[in-house]
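With one protein chain held back, the other chains of the complex are shown just where they sit.
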Amino acid sequence: MQRIGVFVCWCGSNIAGTVDVKAVSEALSHEPGVVYSINYQYMCSEAGQNLVKDAIRDYNLTGVVICSCSPRMHENTFRKAAASAGLNPYMVEIANIREQCSWIHKDMPTATEKAIILGRAAIAKVHLNAPLMAGESPVIKRALVIGGGIAGIQTALDIADAGFEVDIVEKEPTIGGKMTQLDKTFPTLDCAACILTPKMVDCAQHEKINIFSFSEVEKVKGFVGNFHVTIKKKARFVDETKCTGCGECTAKCPVKGVPNEFNLGMDNRRAIYIPFAQAVPKVATIDPNYCNMLKNGKCGLCAKVCGAGAIDYKQQDQFVEREYGAIVVATGFNPIKLDQFDEFGYSQSKDVITSLEFERLTNAAGPTSGTLLRPSDGKHPHTIVFVQCVGSRDTSGCGKTYCSRICCMYTAKHAMLTREKYPDTDVYVFYIDVRSPGKNYDEFYRRAVEQYGVHYIKGMVGKVAPRADGKLMVQASDLIAGEQLHIEADLVVLATAIEPDKTARPLATMLTASMDTNDFFTEAHAKLRPVESPTAGIFLSGACQGPKDIPDTVSQAGAAAAKVIGLLAKDKLTTNPCVAESNELMCNGCSSCEKVCPYGAITYLDKEFRMPDRTTMVRRVASVNPAVCQGCGACTVACPSGAMDLKGFSNSQIMAEVDAICQMK
Amino acid sequence: MQGMMIARAGELLENGTVTRVLGWQTGEFVYDITPAVFESAEELEKGFVYNSFCGNNLSKYLIQASRKEGKILVFLKPCDTYSFNQLIKEHRIVRENVYIIGIPCDGKTDGEFLKAKGVKGILGIREEGDNFVVDTLYGEKTIAREDALPERCRNCKSKKHMVYDELMGEEGEVLDSHRFDMVEKLEAMTPDERFAFWRSQLSRCIRCNACRNVCPACSCEKCVFDNPQSGIAQKAAADSFEENMFHIIRAFHVAGRCTDCGECSRVCPQNIPLHLLNRKFIKDIDTFYGEYQAGEDTESRAPLTNYTQEDVEPSIVYTRGGNN
Amino acid sequence: MLKLSLKKLDELFAAMAQSQALYIPADNGGQAQYLRWAPGMKMTAALNTVRSAKDFFFPQTEGLVNFKMTGKTIEVIDPRTEAEDFVVFGVRACDARSFSILDKVFLVDPVDTYYQNRREHGTIVTMACRQPEETCFCTSFGIDPTHPEGDAVCWMTDDALYFEAVTPKGEALKEKIASLFEESDDAAVKAQQAETKAVLDRLPLHTFTAEPLGGDVLMKVFDSPSWKSLSEACLGCGTCTFVCPTCQCYDVRDFDTGNGIQRFRCWDSCMYSDFTLMAHGNSRNSQVERFRQRFMHKLVYFPANNDGEYGCVGCGRCLAKCPISMNIVKVAKCLEGELK
Amino acid sequence: MSDRLKEQVLRTSGVNVLKCMRCGKCSATCPSYDEMEYHPHQFVYMVEKGEIEKLMASPSIYKCLSCFACIERCPRDVEPAKLVEAIRLMVIRQQGQNHLKPGQIPEMLDEELPQQAIVTAFRKYAK
Partner (left out) sequence: MPNEVKAFKPKIVAFCCNWCSYAGADLAGTNRLNYPADVKIIRVPCSCRVNPMFILRAFQRGADGVILCGCHPGDCHYTTGNYYARRRMTLLFSMLDYLGIEKERTRVEWVSAAEGAKFAATMNDFVETVTRLGENKRLEDLRCKE
């Protein structure tokens, strides 16, 4: 039996004006277990708190019930007071007799009666309270950034600059991501490479940053502050530590016809290659699908010409185990496949291209060295049609339901740059809405129209048909003029919708981070915690969380870094003691609780049990990681056997409150 | 079929694939068949039986049996395979230790059901074409097979095995059954009628726990109703509230996990149509959250451990059609 | 012997119900059970009720004592109200015998006053069987279903009911209803008994006997290796115990009403994992042991302590109701086979 | 009146015009565009505004080839062609009184008449 003290607060006249506080403390003094009951003007005041502390000592109280304002207001105050008097802070319960009683009722007998019942419920709960200890878990002072695009790079740099170690895992041979493929960036039109490559170099040179290029995350275990990650370093058949990136091998390799993914297959590379000149790390990679030596053991030319002796045909995938305190997901995006959009003729004509391909066609390092030429015949295009919202805002199932957010701006950029470089071209942009809400964005778009004479037409392209003479017949509607247009175009550029990278989904499973139906990572709170995943210790940076342009990505990357720094700056994490706990003896190991846990706090172990008949049996049982559990209680209801309970809000505690409230008296 | 099964089980015991066989054993009468484990060809010859009275769903026994040394052979009827899969999904059965032979089923009856049809003093039963010919103390009686089958078999949901290592006989199909007809009929009643219906049914409950203990979904290490710490433990239904409570919570705990095998209703000594509670949940889940058949696979998320942002609100209960 | 046309059965029930409660076996949702008679209620056509008649004296739940809490004070209340007199009509021979078995448990020292109270207020009117089921084996325990025990006995032919008072309670009842009856000889009853006996000889279990079992073979049977295989399929449910007319184990539980505690007893089943659970744990830890307990109790322990009387009356309910069709006959036959 | 008509069109067609995001792809893809007074996207918008009578009176409804290109291409699953069809049906229903009565049909039947035509005739005129 607990020894409970009841403290009824007047809150000046806030409570005492409507509730007969003396009657309440008198009535509650007769409840089982109550050894002390008192009322006082302001319980939260210094003097009031002292009353509580003194009573705890004088009456050896094991539980405290404060009848006062909302626990959201002063629960912590009274917990601290109890703790200072040597009572476990979780032995304090608050009966809310102000917000939920005195302030809403006018009639004193009614309010008093209700206050007594609320007090009884709190007493009933305290009877079943158990002392709880906040746990501690150490923080490993290193962060992992998954994805080495602009988001990952920025996050890594910010974290490293704060003095913490960061690993970047990038699945491609070089970091840099999509931004390396861009020509210029809106709305200021600086060259993407000029602003990105210095950052890439910074990463490479930063003593706190370690880049795992051509690598993937294989396995993630652990929890916030304490992740254990297995990284797979894919075999590149070149010893990274020896390769100087001189390019001798890539020049001599006899296999020439390999489609170059950096230029989206619009030109070719060799079987051994460095993706582009400013690649970081600047290390060659052998493509085993094309290399003669790896395919049939004949060639070996690259090994011969390599002065550093870096070529290693026998290299295997390597697995590295690392520990981290925090993980940042920065897996980025890809344009969608266009096979559901036959009407635009993407697969029928080389001159129908995606916007990303257009970037490469206008980029000085691209397949045409920056001269805008038709991919089919290498001629200069005179009429270019840009189509927006290809696959975006599409609820028919062919594309994506969301707005891809970046297309309006880059299309304006493309149109503007084309008109600037080639004033003799006619440029049409078909749009549904032009969305330009960023800083200087609308001005940018208006410049395309007003200064560069781009024809913006409200309407959609219905059909692109390649003609025998190489022209593209574009059939479109002009909704404002109310006519159907037929344009003979030389080049059609599709502002293709973007989607999360395909690696994101399996990664989310590994991280137990939740995703939305579009495979974007969900944030812990859409407004208030936009760079955190609901899973503690997992942070989000860039387009993996939703479509984003570069300025937004960089801001989010910095924000994610700030959150990571905040976490790594702590030596230990204090954990909320009101967490779920599984009773192994009753657990069936059915996984229901794990399925509803938003934090991945539940794991399973095979445990040997001694059965009542003295045999042993191995059973799968759930185990809650108190450092990760946030105490929502979803698991407790999912559990059919009642093995899962929530400390501080246990089944018996809540039922005791129910009983006290419903009691017939 | 029985002969083939005995032969094949003997072979598998002989060649060491399995060490035990879980099947059905003959009894005193023609209908009182008991699930049993056989360890030799002789035992199989002596007692193994497979006939129209082998209604027991053997899947639940595998929770214990698959944890023992050696592999066990089990014969599963189509509807038992759903339970098996569901138990695999919940990590309750060690799959590697089980060898499944899928066997066909054209419906199972039992002695109690025939008696409810007015047959007294059953001495023997022959299956003649589509009829059961029952030899009784009081003369011979012929019942059409269709009439002799309990509801769960007349509305069989599937003749197809969801899982097996080996199949005997022809594989069947998932069927379009009318299993929700009675649920719909109840839904169409007024609440007062429904209340009266369920009171008349549940008031007969003697809380023998047969429904729970036979249920493959009710496989908890310790049931909340047996656990004094749960706060809702009951040893006997002391009043109507406890009758309701037990059956509501039991149905809720198996909601989304119940494969609708119908064992609960088969074993109820008071003949309470308990499957109508489970089927209500199944039907609601199908309507609210899309078709879902527990035990169809071992991977999918169960409806109650899943959600969509667009799920219906609980207020649908007040607003949907039908009688209020 | 008294005779009454079946047409006047309702009048008889009305007469019996006039001064006390009357319970008859009737159908409830297709299941036969004892219901308090009300005008219009018909007797069931089923041979016997699903639950036995023991409910009348040993109900499934029964309040023992209440504790009422007001603040910190506790008041102890005896919940018993004086039981009214009642008649149970239509009890079969097997169930009638079960009362004498229960009496041996509850009416020996210390007397169970709850049971005693109900027993004193009840009058048992039994009904001879005409169409036994294949699951019946009461004759194996020396019961004559054509002439059951009871305070009064009835026989029913196609058109008439014959009544014979046996005990003073039966005589008292007879006085209240005699006016409805006419005197008759017992020719019709004799004929019917002969007819029924012929059926009894054809019952599949009519040669079954528990004779080889009993206290003498206790340890031999206790250690039998067969218990494991017999119990292997047992679900551990309480069906057999709850439909059994002689199972008398109970548990005492407290129910917290929010205003106090109601202490009640309820049927327990030795098949349950918490049967005889004590502070130290369970004395029968495995289902094999619990399963063995039930049959050892009925076939060995009970006769050992009660002059050879078995704790089974052969009503056949467990044969019909066990979800996995394991039952006392199968167990006894298996054990007897081993003893040979 | 127009509300009732609109409701009827929406019901017969099963189209939710509110899903339209006014991109005009239906009209961009329409092969009969130049023949039409009102174009596919206008059908959607005018139905939304309830201007059914205008559409019923317009020859546009007969210019639609029912090629379903608009349905195929619409990114929002609006299905403009179904609206056109629904409005055509409403016109036909209105004309019902001026045309055949069911009783007249039997005498007009001949051996050569395809079954399909009979069924269609009943569907159109039986009311």
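Going in written order, the chains are labelled A, B, C and D, and every chain counts its residues from 1.
As a working rule, a residue touches a chain if its C-beta (ideal position, glycine included) is under 8 Å from a C-beta of that chain, and two chains touch if they have at least 3 such contacts.
All of these numbers come straight from a predicted model, not from anything done at the bench.
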Omitted chain - touching chains that are shown: A, B, C
Selected from A:30, A:57 or A:72 as touching the chain missing from the view: A:72
Residue in contact with the excluded chain [from A:30, A:57, A:106 or A:379]: A:106
Among B:30, B:223 or B:255, the residue in touch with the chain that has been omitted: B:255
Contact with the hidden chain (one of B:3, B:139, B:191 or B:290): B:191
Positions on chain A where the hidden chain makes contact: 70-72, 96, 98-101, 103-106, 110-111, 113-114, 117-118, 121, 514, 522, 524-526, 534, 578, 596, 598, 630-634, 636-638, 646, 649, 651, 654-655, 657-659, 661-664
Footprint left on chain C by the chain that the document does not show: 66, 255, 257-259, 262
Interface with the unshown chain - residue positions in chain B: 183, 186-187, 191-199, 224, 230-232, 238-239, 241-242, 244-245, 248-249, 251-252, 255, 277, 280-281, 284-285, 288-289, 303-309, 311-318, 324
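The definition used in the following text is that only the chains that are shown with their structure count from here on.
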Where chain A and chain D overlap in contact partners, by chain label: none
Pair of chains joined by more contacts [C-beta pairs], A-C or B-C: B-C
Longest centre-to-centre distance from chain A, chain (CA-based): C
For chain B paired with chain C, centre-to-centre distance based on mean C-alpha positions, whole Å: 30
Chain A and chain C: spacing of chain centres that average the CA atoms, whole Å: 67
Inter-chain centre distance, chain A versus chain B - centres from mean C-alpha coordinates, in Å: 44
Multi-partner residues of chain B (each touching 2 or more other chains): none
Pairs of chains, among all present, that meet the touch criterion: A-B, A-C, A-D, B-C
Partner chain A, residues of chain B touching it in the complex: 67, 89-92, 219-224, 227, 229-231, 253-254, 257, 301-302, 304-306, 308-309
Residues of chain C touching chain A in the complex: 69, 71-72, 256, 258-259, 281-282, 285-286, 288-289
Parts of chain B lying in touch with chain C, wherever the complex brings them together: 27-29, 31-37, 56, 61, 111-112, 115-116, 120-123, 136-138, 200-201, 204, 206-210, 212-214, 226, 235-238, 263, 266-267, 269-271
